[in-house]
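Removed: one protein chain of the complex. Kept in place: all other protein chains.
Up next is chain A:
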Amino acid sequence: MDYFTLVIAAIFVNNIVLAQYLGNCPFIGTSKESGVAIGMGLAVVFVATMAAAITWCVQRFLLVPLDLAYLQTITFILVIASLVQFVEMFLKKVVPPLYKSLGIFLPLITTNCAVLGIAIICQREEYTLLETIVFSIASGAGFLLALVVLASIRERLDLARVPTCLRGTPLALIMAGLMSLAFFAFKGMAS
């Protein structure tokens, strides 16, 4: 598989939020300020990559041999939740500065469907371990991109005259929709 196409597809064509509609709650919730958005985006890249790699192993060495592929979702949730907990503990002990800078974002990711989605897509597309890692980094980057763009737009919207009923989340959802339409322009560049 051509890794370049894989990356372009993951970031732009099949963007995890704007084309796959996964991870909408953190997308709206943490896109009020670009600083926060960048923090959250980076945390997702980190966790999604680790989660995809581990779930790849679980799938390949446990579920498939035992013919239990239908337990994929529940197993992955279990694995991801424990992983996040573990990562949190590990960072707190070993790299406290990184732990501090990730702050509240790590626990937020425990229940992030974008991370679960990335892990499952990797299985569905039957990627190799390397492809899984590349794909999850790229998908995380796609999430980061979408988040930062929306946050920047929302920061500017704060300064505009907006009817009160549309302020905040409603307008953010409209913007997300428009961004999603814009990302459709990438359709066909890769698949």
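Worth a mention:
In this text, contacts are C-beta pairs under 8 Å (C-beta built on N, C-alpha and C of every residue); 3 or more make two chains touch, one makes a residue touch a chain; residues count from 1.
The rule is short, and it goes like this: contacts and distances are computed from a predicted model.
This complex has a chain not shown, and the name its UniProt record holds, of "Ion-translocating oxidoreductase complex subunit B", "ABC transporter periplasmic binding protein", "2-oxoisovalerate dehydrogenase subunit alpha" or "Fluoride-specific ion channel FluC", is "Ion-translocating oxidoreductase complex subunit B".
Summary of contacts with the chain left out: across A:I28, A:L42 or A:V79, the touching residue is A:V79.
One chain of the complex is left out; on chain A, the residues touching it are 58, 62-63, 66, 68, 71, 74-75, 78-79, 82, 85-86, 89-90, 92-94, 103-104, 158-161.
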